[in-house]
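Missing here is one protein chain; the remaining ones are kept as they sit in the complex.
Moving on to chain A:
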């Protein structure tokens, strides 16, 4: 009677069997990698063809860019992840958005001392367009938002805060939690807010309202008007529509360029 499964011989056999399985496993992945490499080459060709026909469309047409981005997101592809990606190299989408990123950073830095690092998307849009000059490609607000989303990874505190149907862009690493955001949204209508308004609209206690407003003051995002009739008003320079498209002074520009 043979005893199966014991002894040095059995162990050696088992090891051989395992090794064979391992090999197979590795071979399977190797096969798939080779397949992917081939498909990648084919895809590159398809992309080249697409680029030769429609590259202009992407550069000139903001609507088309939106469609393109949405489709990429749906299938799980990020065309802006790397400058070395096919999308960037062949369609030139990368350069468009990365350069826009630089321009956004510069505008935010230049205006930071005025608004504490908060700026309305409309104002950012106008300032960026001005900086780009008459002959540059048109840039939409959607383009700005996508560029800003990519900038977040640099750790400088870039954030997008929805207010009143549009957005406030944050460009400093100040902590803005839900409470702060909600007060910003309340202030958006008139450009300022008071403690009483917060108490009546949000049903908060005075202490909570005061804390939020003081935080905004400290961060330089709000200014206090103690001479207002009635009670003090907390103004947000970021929301002053009258200040939109005011020229960036040479001193401010110097602050921006490293």
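Everything below uses one rule, namely that a contact is a pair of C-beta atoms (placed from the backbone, for glycine too) under 8 Å apart; a residue touches a chain by one contact, two chains touch by 3 or more; residues count from 1.
Please note the rule applied: contacts and distances are computed from a predicted model.
Participant: UniProt name of the unshown chain, from "Vacuolar protein-sorting-associated protein 36", "Glycine cleavage system H protein", "Beta-hexosaminidase" or "Trafficking protein particle complex subunit 6B"?
Facilitator: The missing chain's protein name, per its UniProt entry, is "Vacuolar protein-sorting-associated protein 36".
Participant: Which parts of chain A are in contact with the chain that was left out?
Facilitator: Listed in rising order, the touching residues are 22, 25-26, 28-30, 32-33, 35-37, 39-40, 42-44, 46-47, 50, 53-54, 57, 61, 64, 67-68, 71-72, 74-89, 94-95, 98-99, 101-102, 105-106, 112, 120, 122, 150-157, 164-166, 172-173, 214, 217-218, 220, 224, 241, 257-258.
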